[in-house]
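Not every chain of the complex is shown here; the ones you see sit where they belong.
Letters A and B mark the chains in the order given here, with residues in each chain numbered from 1 onward.
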Amino acid sequence: MPAYATNMRFKFPILALILEAVTIVLYAVFVVYDTGDAHGGGHHADQNNTHPTTPMTLYPMFQDVHVMIFIGFGFLMTFLKRYGFSSVGVNLLLAAFGLQWGLLLQNIWHLHDGKIRVSIDRMINADFSTATVLISFGAVLGKTSPVQLLIMTLLEITIFCINEHVVVEILGVSDVGASMTIHAFGAYFGLSVARVLYRPGLRNGHDKDGSVYHSDLFAMIGTVFLWMFWPSFNSAIADPGDAQLRAVINTYFSLAACTLAAYATSSLVEKKGKLDMVHIQNATLAGGVAVGTCADMDIQPFGAMLIGTTAGIISTVGFKFLTPILASKLGIQDTCGVHNLHGMPGILGGLAGIVAAALNKKNGVSAAHQAGGLASSLGFALVGGLITGLIMKIPFLGQPPDQNCFDDSIFWEVPEEEEETEERLTHGDFSQNKAEA
Amino acid sequence: MPAYATNMRFKFPILALILEAVTIVLYAVFVVYDTGDAHGGGHHADQNNTHPTTPMTLYPMFQDVHVMIFIGFGFLMTFLKRYGFSSVGVNLLLAAFGLQWGLLLQNIWHLHDGKIRVSIDRMINADFSTATVLISFGAVLGKTSPVQLLIMTLLEITIFCINEHVVVEILGVSDVGASMTIHAFGAYFGLSVARVLYRPGLRNGHDKDGSVYHSDLFAMIGTVFLWMFWPSFNSAIADPGDAQLRAVINTYFSLAACTLAAYATSSLVEKKGKLDMVHIQNATLAGGVAVGTCADMDIQPFGAMLIGTTAGIISTVGFKFLTPILASKLGIQDTCGVHNLHGMPGILGGLAGIVAAALNKKNGVSAAHQAGGLASSLGFALVGGLITGLIMKIPFLGQPPDQNCFDDSIFWEVPEEEEETEERLTHGDFSQNKAEA
């Protein structure tokens, strides 16, 4: 790959500005406020219960989800020692574009008088659509350029919206916390891309593919915000009233139980019984993923806790034993282990939903359709990821060479002084003082 | 103490899994959703005013409290240079178990048809119950194993629930922000445990019992989130309407005044007039603790500010002069200085509540009963902490030896490279480059 390909000047700004310009034109044509004057009674209809709603009722929920997208995902990925700028910075970039694109694509199916009417509800869904990309980003973290990732965002959200339409609108599947349509989809899409972008040169690891003490603490900011606000993620678009309350409660208890399971398993699989930060940062969240599909169903708190416990164990075991095998045997180098946090727990969530449907835990939900929703999500993810990966592989798009992976300095200005200090620490050269350096 | 005792493999996972399994069984028997179909009109009755409520009305308040518990307490304790994983990680573990246990124990007194019905209100109280443990955790931070701490969580929340029942249900004490039942209780419980676990070997300090520049900044994340959301803590379970508004306003002003007092006192007690991060991280919060008991009373904003100012001064002076004396004279080694942030301000809050009751600042509240509530909380804390400390002292539970205190690496996998670098910095050995190391 020619060295200049990673120079982002022109190709990145031009792509970003074209995408934004096209988006603005489409918004000028299609997007209006969902205010009362746009169309009589445009607000979220609340026909099934008696709880009063206003246009702003869901706003606190929206802000919780917003924090998960931008702080949660962004900081979760800062665990790498020299890739924090990209983690939190590119996360912001992709989500900022993704929410604009997602809002368009999600609502193009149901125009009202030729218009998309934006409400808080639509903004929550737009934020949700970006989560798929941020999950996939985790699989290829450190090995892709901003140009590649903007293209991935464009394609993945488009494919996500098609699958979501098929699953939710056509099949009538219930997936309130999106275990299938977001988590499993985002994970297997990302793993599919990672497979296409397989790098034999990283088989023996990479110097910078790991954490330092403080980067692990930054990552915990992401973990804890995701953990805390996951009840909002799983309940934000639930029916107001009892269903929403169930979604909050189930997620709360699933996560709590998952946390104990993840800690216990982490200690159990390590020779000296120590806890591993990778497990704590990720597997404690698997309970939120796995309870997603049936969060609003009548599974009772102890049912949620059983799902959470299972997810915590599976996820931790996956990090310890499965991730290395995926890399060595299948050529899937999954930087953040999204397979363990979103992939397997997402499938578990889908399966739990099938069982819950079979047990009649929610009216009007069919086990067969639930299974169809899971299959559709996995199918779209794997095929979509494959095609997207092939497009991302075009050399011109600036994929970094192996030696520059996991390193912000290829796409970011990095503070000089610390670089020097680091270099000195690395090379043991302390003979010059700073003024001379 | 035999070296192997600190190996957590088996003993920690087994304890954690047993606790979770027992909890799930108890939930299967006792815990259901507080939905309309569980029992006619199960929702929070709002008979005293006209403000409409839904099952989700308190949800934003709950999330604020949730952030205080998991980000606030978790990051506040990351000030130690090499104990951040334990601070934020074990905080998550203890709170995740504690909220499950607390919800059971708090509601076992008032079953409806043999069931506990979970609502947002109950979740807030469950989160509250964990705060006692997290406060006590601060007193013994760096000197205890995860096994010891899980046992402390189990016992302390149990004792807390008994005291809370006595104080609130039997004595009819008003303690909306829980100055007495959470803050003073948690602090004196922790100090009592710390006394039992006294370590003569740490009399002359410990290399790792201090901060570095960045760890102090991580701690400020905790401080600021606690500071901002304290009005939610003190008002979450207040009566809707005017009482809740008063609780928010009083806490807002108490904290603001406390902050100026803490900064002023910090500068005053230092020889060169410099500010001390320990004071800023902690004493700025004392106003939230101290105004807790009478937060919903009619003490007026200036009354809240007087309480906050007093708390800020007392707390800072405590850090500077009292903590060293407690350690050297009484054998109470209080790592985070919880006596200054939660202990004395909690007692101040209890006393302010007695005075406010005597001045008729809230209907139906008696000064004598308020005094009884304070005495009960202190009594349960000291005796409960003593017993709990004695149990925690059993050598098998893995208390770390003195030289491994305040150091994550005894219970956590810590990133290798940085460890090496630190070692080199410590030993002045820079002759080898990294590849050789």
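Here, a residue touches a chain if its C-beta (ideal position, glycine included) is under 8 Å from a C-beta of that chain, and two chains touch if they have at least 3 such contacts.
Being a predicted model, the structure only gives us computed values, none of them experimental.
Of the identical protein chains in this complex, 2 are displayed in place, while the full assembly in this structure file contains 3 copies of the same sequence.
Note that in this section only the chains that are shown with their structure count from here on.
Chain B has its Cα centroid 32 Å from the Cα centroid of chain A. Interface residues of chain A, counted against chain B in their complex, comprise 51-52, 60-61, 64, 81, 210-214, 216-217, 220-221, 224-225, 227-229, 232, 240-242, 244-246, 248-249, 252-253, 255-257, 259-261, 263-265, 267-268, 270-277, 280, 284, 298, 300-302, 305-306, 309, 425-428, 430.
The touching residues of chain B, when paired with chain A in their complex, are 7-14, 16-17, 19-20, 23-25, 27-28, 31-37, 52, 54-56, 59-60, 63, 66-67, 70-71, 74-75, 78, 82, 84-85, 88-89, 92-93, 96-97, 99-100, 118-120, 123, 146, 214, 218, 221, 411-415, 417-418, 421, 424, 430-434.
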